[in-house]
Each structure stands twice: as structure tokens, then as C-alpha cells.
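Quick one: the structure is below, questions incoming.
A protein chain is absent from this complex, but the other protein chains hold their places.
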Amino acid sequence: MYAATATAILVTMALALTRALLGPTIYDRVLAVNMFGTKTVLLLSVIAFLNGRPDFLDLALAYALINFIGVLAVLKFVQDYTMRHSGEERGQ
Amino acid sequence: MELLGLYNYWVFPVLLMTGLYAIMSRANLIKKLIGLSMFQAAVFLLYITMDKIEGGTAPILQAGNPEQLYSNPLPQVLILTAIVVGIATLALGLAIVVRISETYGTIEEDEIQGQDAE
Amino acid sequence: MVVIVFEIFLLTLLVITAVGIVRSRDLFSAVMLLGLFSLQIAVIFFILDAADVALTEAAVGAGVSTVLLLGALALTSDREARPKGRRLLALGVASITALILIYASFDQPRLGDPQAPVHQHVAPWYLEQTPKQIDVPNVVTAILASFRGYDTLGELFVIFTAGIGVLFLLADGSGRGARSQLPSAEAQGLRHHLIPRVVGALLVPFIVLFGLYVQFHGDFGPGGGFQAGALVSAGVILYALIEGEASALRVLSFRALAGMIAAGALLYTGVGLAGILRGSQFLDYSVLLADPIAGQHLGIILIELGVGLTVTGVLLTIFHAFAARAQKR
Partner (left out) sequence: MTAGLALDIGSWVLMLAGSFFVFVGGVGALRMPDFYTRMHAASLTDTLGTILILSGVILQAGLTLAAIKLAAIMVFLLLTCPTAAYALANAARLSGLSPRPEQTPGKD
């Protein structure tokens, strides 16, 4: 059952990767990265149980905590970028 | 199945050479550094591939289970430190690129060489 | 067994991502794809039974490296010029080398082969001796901190030097770090975004707490100074992102960070020297206390603390150096 769940998550990861490669805007890519991060947390939790060593959930916990930083960094980058190049459109 | 066991060793050169290709063919210095990180990641992958042992688990000893096999801890030690060293050296490279960009106004290698030639 | 199939699938995704990174002309996209690359390789490390390495990759790849690359992009340019020439030659060299390496792989032992040479020497000795000599469950920590403490000291000084190098390159030359130009109006971070600010502020203490857990639980589970340093600095970077760099520097100033870097390196070397002073060799912890095993435990905790301090200090100094450079513009 873990294997079925992990397979579904992996297929979703592949879909997210496709979206990240296709774009077209940078926000689509960031969205894909964020989605991929959530799926990674789920996959790591499931695999920890599949391998029978649930004491390795620390890794999933680490991702759950700090995956968010990437998106905020992007938000700040875009904000500074718009401040510097006001009027110029970004990500198209 | 026998051949699939070598898949890691096939992915390793592909990643390694993708990184090297980025370093060789791209003039953009940040792209070169990204290529370098990928090259580095490929080496990490090779080392970690070697530590895997069938039926093993991560080398954190379980009390009361003396028959348990553990993966090889030595490559893990090397790569663990190498990852953090990698980010520190990447930061150093990026700092140099920032200074180059401030001095030359560009981070494209050929334009920099063009300016140097003048 | 089925896990290996997942690993093969992820490796394929990894190759696709790598090609995508090289092909994308927009450096911002390349950085985002590099984030994906890091996530995938962390899962692969986890599947290959390297929990410590996966945790390190997670701690470094998810927060710190994206933030640093974006910081550098903000200071330079995020578009790549159209590459000229040399592409065919580079492609040729790369593909021929790859083919030779793939050809060589047919002599490799297959994945997980218990008879592989790498499992025959050294490693069994470490696995056997760790419970006897050091008595901590995590063999990776035992090797990192005790058996091969010299190597780790060297790595620590590489990180130390890289941090100093970044400061040399990016500090403003007044010798005061970036302290003088800090409290500017633009240094406010994402203060006006209420929701990320509240949630971020909620997360920061948990990240730092988790970092400390990883630091001090490293003998028993995946973890240690390197991972903890990256996690704690990720927490402080999150604080800097939401409240502005000035607020983060008020908590941990440049001077405090420099103190952490030096204190960590000194602590590590000092523990090594204590071994000599107690009549044994450099970095021999067995003589630190009357009981050799307790001495090993004390030594490992101290040098992991040193590693944690230096890594946190260096990563945060680097982050602040880039951020201060951006504000000076």
C-alpha cells in the first residue's frame, strides 16, 4: 500500500517537473518547485515506513520546515526586482 | 535485473558530463557555477551509490539486532562534509562573480575577455 | 526491492532536470530547477540508505543555496547571452567521456552487491569498532568526529576560509563589515506581507529548535554539526527575509557571527590540543575523562558544537555579505 502511494507521488513529481520545464512564466516554475517540495515530504514519510525505519522522519520534518524559505526568497527577489525595474514586466 | 543494478553508474557520467558541458559551452559565469554544482552532485551520487548494500539500512546501529547489515558509513562521511564545503565554495565563487560583474558590467566570459583585450 | 525501482525513476527525473538546467537561458529558471535537482538527489540519497547525507542535502539545498544564488542574481544579471561557438566541441568531448565512463561501468559491481570491494575493507572495521571504542549508535558521527576527526578539521577550515574569502570580496572595505549602512528603509524585507510574516515568525523558533535537536541528537540519529549549522542558519535567513536583514543583524550581529566562526574553529582545535596536553595524540578524546568512552562522548559533543558554530557563522556571514552588497546599490 505504501508502494502504491509512493508511485502516485512519484508520478505527480514527474508532472510537476514537466510543469517546471515548460514554464512558461517563472511563477509556474516556482509553483512546480513548491509542489515538488510538498511531494518530497510525503514521499520521504512514506518511504521511511516502506523501509521499516520510521525513526528517519527527521528528514521529512526538515523539509516541511524549511521548504517554505525558497518561496519567500523568490517573493523578495521579485519584489526587489520590481522595485529596481519598475514598469518593466518580469517573467514573460 | 543485473543490468538495472548498473543504472546508477550510467546516470553518474551523464550528470557529470552535463555539468561539464555547461561549464565548457556556456560563457555565463553563474551558469558555469551551476554546472559546477551539478558536476559535484554527480560525484556525490557516485560515492553514495557505492555505500548501498542489499538488505542493509542506514549505519545507525540498532540495539538488540546484531545480524542487521548496515550500508558503508565511510562514503557518507566524505560526502556529508563535502556538501557543506560545496555550498561554502559556491558562495565564494558567486562573490567573485559579483565583483567581476561590478568591475566589467557583465558576467559573460567572452565580453570580459573582449574588454581585457582592449 | 520496489524502493530501487523508485530510485531508478528518480534518477531518470534527475537527468531530465539536469538537461533542463543546462538548456534554460533564464538563470532564474535554472536556479529554480537546481532547487528541484537538490530535492530529487536528497530523496535518492535517502533511498540509498544515507540518511545523514540526505539530511545535509535537505538542510543546505532547500534554503541556503537557493537564497545565495538568488542573492547573486540580484547583484548581477538574470539573463544569459546566447552562447556562441564551442558548443559542438564541448558536446563531443562530453559525450565521448560519458560513453567511456558508461563503458567502464560494466566492470562495476551492481548496486548493493554485498561482495563489492568497498564493503570488504575498512568499513566492517568501523562498524565493529564503533560500539566498542566510542559507543554511539550513529557510525557516521563516530567516524566524522572521532576516527577521522583530522579530515573534518580540515573541512571545517575550508569552510572557515571560504567565509573569510567572501567577506574579503564583498565587505565594504571599512573593516566594519556592512554594519554602517544597515538601517535603511529598503532593508525591511517582507514586512508588509502580513500572512507570510506571521507564519514565518511562527516557524523560525521551530526551525532553530529542530536545528538544536539535530545538533545534539546527532550521536543517536541522523544529524550533527554540519546539518544543524545549515538548519539554524536557514532559520535565521527566514527571519531576515520576513523582518529585514537589519532586524536579523540586531539579533546576531556581524561581530557575533565572526565570534561564532572563530569560537567554533578554536573549540575544535582546542579539544584536539587538550588530547595532547593530557598525554596522548591530537584529537584523541579517550584521555579527556577518566573513562575513555565518556571521554569520546564528551569530545564528540564538543567538536560537533564547534562545527555547528562555525558552519552557522559562515553561512550567515555569507548571506549578510550578499544582502548588504545589494542594499549598497
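Each chain carries a letter (A, B and C) given by its place in the written order, and its residues are counted from 1.
Quick note on the criterion: contacts are C-beta pairs under 8 Å (C-beta built on N, C-alpha and C of every residue); 3 or more make two chains touch, one makes a residue touch a chain.
Since the model is a prediction, treat every value here as computed from it, not as a measurement.
Enquirer: Taking the whole complex into account, name the chains on display that the unshown chain touches.
Expert: The chain that is not shown is in contact with A, C.
Enquirer: Looking at C:86, C:193 or C:278, which residue reaches the missing chain?
Expert: From the options C:86, C:193 or C:278, the contact with the absent chain belongs to C:193.
Enquirer: Residues on chain C that touch the omitted chain in the whole complex?
Expert: 193, 195-196, 199-200, 202-203, 206
Enquirer: Which chain A residues would touch the chain omitted from the figure, given the whole complex?
Expert: Against the missing chain, chain A presents residues 1-2, 4-5, 7-9, 11-16, 18-19, 23-25, 27-28, 30-32, 34-35, 38-39, 41-42, 45-46, 48-49, 54-55, 57-58, 60-61, 64-65, 67-68, 71-72, 74-75, 78-79, 81-82, 89-92.
The definition used in the following text is that only the chains that are shown with their structure count from here on.
Enquirer: What whole-Å value do you get for the distance between chain A and chain C if each is reduced to the mean of its CA atoms?
Expert: Distance between chain centres, rounded to whole Å: 19 Å.
Enquirer: As a quick test, compute the distance in whole Å between the mean CA positions of chain B and chain C.
Expert: 12
Enquirer: Which chain A residues sit where two or more other chains touch them?
Expert: In chain A, the residues touching two or more other chains are 51, 55-56.
Enquirer: Would you mind listing the residues of chain C that make contact with two or more other chains?
Expert: Correct list: 51, 73, 221-222, 227.
Enquirer: Given the complex with chain A, which residues does chain C contribute to the contact?
Expert: Against chain A, chain C makes touches at 2-3, 6, 9-10, 13, 16-17, 20, 26, 28-29, 32-33, 35-36, 39-40, 42-43, 46-47, 51, 54-55, 58-59, 62-63, 66-67, 70, 73-74, 186, 189-190, 193, 196, 199-200, 203, 206-207, 210, 214, 221-223, 227, 231, 234-235, 237-238, 241-242, 326.
Enquirer: Touching residues of chain B toward chain A in the complex: what are they?
Expert: Counting only chain B, the residues touching chain A are 57-58, 60.
Enquirer: Would you pull the chain B residues touching chain C in the complex into a rising list?
Expert: Chain B residues touching chain C: 2, 4-22, 24-28, 30-31, 34-35, 37-38, 41, 44-45, 48-63, 69-92, 94-99, 101-102, 106-108, 110-111.
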